[in-house]
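Here the complex is missing a single protein chain, while all its other protein chains stay put.
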Amino acid sequence: MKKFFKMSLMLMLSASLVLSAGCAKKSSNEEGSNRLEKIISRGYIEVVTEPYFAPNEFIDPTKSGSEQYVGSDIEFAKYIADKLGVELKIVPLEFGAVLSSITEGKYDLAISALAYTPAREKAMILSKSYYFAENAPGYGLLIREENADKIKNTYDLADRTVAVQSGSLQELFANEQIPEYKELKRVSSTTDGILMVQENKADSCVVSIPMAQLYIDANEGCGLSIVEDFEFTVDKKLSGVRVGIPSGENELAEKINELIDEVVSSGQYEKWHEEYTEYAKQLGL
Amino acid sequence: MIKTTFMLWNKYNYVYIDGLVGTLWLAALTVFAATILGTLIAIMKLSKIKVLDVITSAYIGVLRGTPILLQLYFFWLLLPKIVPFDLSDTTCIVIALIVNASSYVAEVIRAGIQAVDKGQVEAARSLGLSSSNTLKKIILPQAIKNILPALGNEYISIVKQTSLASVFFVQELTTSYRSVQSATFLAIPSLIIAGIIYLIVTTVLTKGINVFERRLQVNER
Partner (left out) sequence: MKDKELIRVEGLNKSFGNLKVLNDITESIYDREVISIIGPSGSGKSTFLRCLNLLERPTSGKVYFEGIDLSDKRVNLDKHRQKIGMVFQLFNVFPHLKVIDNITLTPMLEKKMTKEEAEKKADELLARVGLTDKRDVYPTKLSGGQKQRLAIVRALAMDPKVMLFDEPTSALDPEMVKEVLQVIRDLALSGMTIVIVTHEMRFAREVSDRVMFMSDGVIQEQGTPDEIFNNPENIRTIDFLSKVL
């Protein structure tokens, strides 16, 4: 009898919390003014990002507080805040939470090297592309050196384990471009996936080639390599990284696209990207 | 590997130290606030009023029956929505940690009070000592000798638990590890350093608590 009482009490408590949360959310949407106006009137903009992706966004451990988040995307966020005449607040989150917080409308923008995927297009507004790595290497397969003869393309993965960052573009490639695999293991960050291959918990990991190369260069004797002459196909039309904006906020999206045009045509973003690639290198040993 | 680890420590030791300070301070704040909250709950549970007993049992049941990480997410997502003023992420996480810890502390306090030999109460009451004086002068002083070492152990648990706050980028030791790791791509050396620091801290604290416990018991038995 006591247990039943306890159960129903817990259920009532949780239900009332969830309901009140839902109500609170509703009232904020009924206000009428759009997000861009709200940002300007309240004086700050909240940009969410996953700071584990050099050179776009990463952490400089020598700095503290919000100063520690640096990168080309961070510079771009500062630029946007400047142009809007507001303060910038960087919100660091795990990648999955970055995406969901924009879908929910919890934060204003996601600037986190977001690539185009159909799923994301449905869940939020994706800006136009602000960086194309035309001739730079794209996405490939990380494997252990010892398997270099055995794994040369995606067909060789038929009886292998593949690790991939959950919710990422890489996961999309794995699902669409690997015809068959023994098992797909989802991880929360690409580094975890790389470690899995290193420790023989997975045979390969779908990676951004420049990022993986940085890892291999930094870790002598890790026994890892990138499959040669192989890249995942990226739809050129849809390539490049974009800014994520909550659905329905067309005024904000328009403004962001304007600012993207500015930094692209002036070559400013490219400059930032090069600058921060160098910066990232000197943080290592 | 060992050489790399040392070089990494040379370059980024202050990041780890800052993180450690954050962890110790966060754990101390959590235990302190949880003790206050936990004492309230323990008193409610011991009061013999049925309604209070059911409420506190539900409270403790939910907090001990769900994973802490889920509780952190829960507070992080919901608290800003139901509270009329602004709450930083870190504040939400700290509140979540305090609430969770209070459920364990409440049990520690309750057990500490109930572990006091019933004969003590009988002797006190048969002398004609009032029930409030019995609580104040006989039960609590002896309960505290039971409770303090257990609270110390709770502190050590929380030092380790705060590592979950790194998911939300709160400043503490595990967050330091992640920052260094992402900046240098040296996954294992950066992990080893963090692990060693945790080990040293918990070992020192455990020894300290054992010494403290033995000194408390000099007057017992």
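Going by the order they are written in, the chains are A and B; count residues from 1 in each one.
Here is the rule we use: contacts are C-beta pairs under 8 Å (C-beta built on N, C-alpha and C of every residue); 3 or more make two chains touch, one makes a residue touch a chain.
Bear in mind that the values here come from a model prediction, so they are computed numbers and not experimental data.
Just so you know, the chain we are not showing touches B across the whole complex.
Within the set B:K11, B:K81, B:K145 or B:K160, the residue that contacts the chain not displayed is B:K145.
Per the touch definition above, the residue from B:I68, B:A111 or B:L129 contacting the chain not shown is B:L129. Where chain B meets the omitted chain, the residues involved are 117, 119-120, 122-131, 133, 137-138, 141-142, 145, 219-221.
In the analysis below, only the chains that are shown with their structure count from here on.
Separating the CA-averaged centres of chain A and chain B is a span of 34 Å. Residue ranges on chain A touching chain B, taken from their complex, read 2, 5-6, 9-10, 13, 17-18, 20-21, 24-25, 51-52, 54, 58-62, 64, 68, 91-94, 191, 194-195, 214-215, 217-219, 280, 283-285.
Contact residues of chain B toward chain A in the complex are 4, 7-8, 11-12, 15, 18, 54-55, 57-58, 61-62, 77-78, 81-82, 89, 167-169, 171, 176, 178-188.
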